[in-house]
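Just one protein chain is left out here, and the rest sit where they should.
So that you can tell them apart, the chains are marked A, B and C in the order they are listed, and the count of residues begins at 1 in each.
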């Protein structure tokens, strides 16, 4: 079984984390140091686990030799004490958490990806999705390239290493490759000697930089998908990577100060994914200058202004509906209540109930606080409504617990379109909003009233920075691929006229 | 590594859950039915997991044959799909979650305990602790008894089966044995033909009954430590078991209606453990007529009346400080805020950071929402203060995030005395309140002010029912044992003058 | 899947191993020493693994505190590096390997059994089976005893500890208890201060003593089911424990020299299980003065005299048929050949082939050496014939490989009767010899001729010592139990007129 969030929410695809430590005196610049960088990445990934629960991996750069461990599972499952202590120490390390879509055999798609090429080694950790990945891959295959995985990250790695054959440095190779990339990519790259953070020109996915100064005055630098991971490892937030920017940390310098390449900055308008604020990111993170918790509370406030209900108590669906519920309560003046308790032990090992006991999964995961519900008119806040199934059972459960009225409020607009930038929204056929009006949905879920956040509110949440709302309004900021089937590399001969041999 | 709660909180010892289903028509009364009772207990235990995370077990009664699985670990770790599907179906099943104190080899203490005796079989699931267990055990050993475990539950089982040699029924044997028991015991027992719920005359630990009527009109009955487990399996709460009551469900009746033996009811004053309301129980549970969430919110309100602070925001330490924080905010008029985010992925597999990276465990587990903290005067609410170490680091973290003032409020009185009734309070030498005044503690944890809930408030929380506050005020409601060393069965020869052979 | 032997052979029930090391100077007699006795037992059990593959366990006596680990599985599976290094060091340790009959949940029957009683602790490792276990248990239950397991070993432990209430020492308690025991028991017991080896008066199962002198002149003593385990740990064989003898090693002596109690010696005739020589024991062991390998080779010689075949080559079924094949070749003058190769990787994790591929399990496990088989007349030697199924497929495989004639010779008599002394012979309904004449069996298995070892030859194998041949001739040396159902403790209410409650 899976978490509540995994059942009924869109999925983020990834989180990335990198670290580079200063050289230790009396040893050559690239030599192994006493810093346990694998352990640091381990803690960074723990803080990013919400961005991907399918697989994870860490690569350590031990003086130019890359040692990695990548596996399906949560960070705490994959990195046992034995595994972690067997990783070498090295000045740099890179990690990744991933949400994926296929089964146990899909280990080839675990990240970071590592490749060996003429000029050395490259490890790539990627958050996002190239919208032209398939076209680029075909082009590379025509020149004889072979691929081990079906992920677009391997295409990114391939193109960068090809550019590296002639480019004078790895960072210039990255800049050249970026001319060919379309879509979303927040990358952390690691070569034998450098760590490089890259964000696509539209800035679809977050990426930030942090640092921490040791007792000896040396500075360790960090790259992370979200600032919450910097906090977890005791680092201070320095700044977001700019859309289009390439930030390079060179281990050959004793103190690996970042230097920046901004050839691609400003080439496009900012398009941070709106759902990062609404649901993906952790509330204690700050993205492009905006506190995620504040953005969510603001969503609740805007929702209260736009769709006020007469009620006795405002209740958020834990955990992600709580921030917006607090905002709704503040603006509406209706008291905030703790009316639902989540079973925090239900995780991946939980076994869904079979049919014969007629047990209700929703009741196992969420439980009403009867004293808060009985006889009350309730505003119920959640951050998304995908299929409606869970919501319907939740509302039924609250009515059973004695709720008098239930006014459902969603702190996001309705999902109507697929995403090509790294979010796994349910297929259109399952999206309740593509088939029904708001009032029909209200009837299906059994609420007394229902309202969504208007699309126009999203730019307010992002502080006017400009965001991608394509899944809500269908306005895609890039060309979209002709063939979007996830399994385009996994088709059977009998479906493809046998062109493969 | 362990959970936040496991580090710095007192530990509940156990949770119990039992189920008995109606006979299926056309089969003899005791025959196997199609009900998957092991699966029902599995879900019940998931809802009681907060009461014990060390080990768990389920026993199924398959027409008089007991089949069990017990192991160290969480419910979701111990009961894999394979294990669960290999358990037989049977009309009755019994489960237990346990918190214990010793290492990996202590499997012998897993519950439910099962014994074979002249009149058949008995399985026992126990929450609480007999305060005269050691004396009873010595008495039994003098008559030639041998013991396989070091737990008082085996003593309970032994005494009941001895009484059964002459008693006309198992329930009368239980009643006779209760005359010898002192201390805390909420039991669910299972014999070949009966399920029996028992609560000690003082009612130290909770125990309640639920039922669920199937489509065919048959009624399934449940016993559970807390009402939240009834909700999880879709049952309706019927009532609490009375202190001193024996409730019997007889499988030989087609419909196993409960009948009650109340010989021991009213023999003593009620003494429900106050910490059940303050911390142990789940907020959505209702114990002896009081909603746990409401009791905690009330504790916050009383605390606000007693120790009001001038501040900008009230923040609860998640998860267990949130209810009281909401109450404090309501009474004080200071806004409730979400200022701390808990990493929900940190569980048992988490590896504590080593020394060399100077990482702070508290920062990995709790993270401040900077926008809520910076420049604010904060009332910080938690439900207990044991050693003070964690609290000190938490306050330091909030100051680092920009808090202007921090007013610590604890929604319980200070711990000063050991518990003999099934709560594992830290040893006195570690309890900060036994060595320091409130103002010294304030200075140690680095707060601007500190206040505890007064002991007198506890009777208000329990609705005037009477509760055990011995760990706060030292007034023990029973005789206390002379020898309280946990390891009295594990002493070395060199420490005991070699009386053992 | 299971081993070849597990499929078609009778099963031995157990192996036992104990060790006691000298006290270390400058520490009290019972104090912990630097000897890693758990590790020594681990290696001893590895050498006895052939005697039981279902479960195993080790108990260490750390100065009177017993620490144990017992689990279902092979020694190498149960005792991982982590488990083994977590066991304390102590002067004594006791181990057991067990073959059992029931499923994954039967952990309660793992040995050594440990009990706590008034006078201390006792651990019991048992090889054999009491033929009056059920009657003794009923008697104990009538006095109020409860049992946790369904094994006769718990009855042994109970009776000894009851006698200990009045007996002046544990060894006298053992001697008193032996007056009540009937049947087979080779025991190694461990109390806080003593290790005791016991063999029943008929000596059904082997048990021997070894020693090893350290560099400092201190002597470590060992008890083991077979001498091969002494060799594995570098000890020298001292002697077999006599039938009826009690050998005591007292840790309070600096040098734990054995002393013997021989009250029960000579009370009955020797009855060593004949199948120990034929199949159970390892060929490099020596039991009651007879080399197992020599006994088997002698069986082959006697078989050749009794049932000579005209053939070109003698082939033994590996591994246990090889010794007898060599003997047959020597006496007959027909060359010994290596004609069958066993796949040594097929163990417990092997998955049996499903039906749809029509694969033959026998072919995966055994493979003919074509150059030895083709065109030859073969004498095929195995040590037993239980159901005949495997043998039939083996013969078919050899014919397919080109064998001209196949003369089957079994180096044991036909199985006709159940065993009550610790051997798990297949139920009578499956024993081919109870339903068919030798010639019918020959036809069923497809051999050109078939002969068994005559029962009269068994006394020759045992060197005239007297052995138990009850499974062949039905002459039981003790009373046999009225109720022999293995599951007498696992009956359903609906089968037992509901006498249990």
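Before moving on, here are some points about what is shown:
Quick note on the criterion: contacts are C-beta pairs under 8 Å (C-beta built on N, C-alpha and C of every residue); 3 or more make two chains touch, one makes a residue touch a chain.
Remember, predicted model here, so these are calculated numbers, not experimental data.
Every visible chain touched by the undisplayed chain in the complete complex is listed here: A, C. The chain omitted from view is touched by exactly one of C:110, C:146 or C:286, namely C:286. Interface residues of chain A with the unshown chain, by the touch rule above, are 28, 30-31, 62-65, 67-69, 83, 86, 103-105, 108, 114-122, 138, 141-148, 150, 157-158, 161-162, 164-165, 169-170, 191-194, 489-494, 496, 498-501. With the whole complex as reference, residues 34-36, 39-40, 42-43, 46-47, 49-50, 74-77, 79-81, 84, 228, 231-234, 282-284, 286, 291, 293-294, 319, 322-323, 326, 330, 335-338, 341, 343-347, 349-351, 353-354, 356-360, 363-364, 367-372 of chain C touch the missing chain.
Heads up, the rule we're going with is that only the chains that are shown with their structure count from here on.
Contact topology of the protein chains: linear, an open path with no closing contact. Comparing chain C-alpha centroids with the centroid of the full set of protein C-alpha atoms picks out B as the closest. Distance from the chain A centre to the chain C centre is 59 Å, each centre being the mean of its Cα atoms. Once the centre of each chain is set as its mean CA position, chain B and chain C turn out to be 46 Å apart. Averaging C-alpha coordinates per chain places the centre of chain A 37 Å away from that of chain B.
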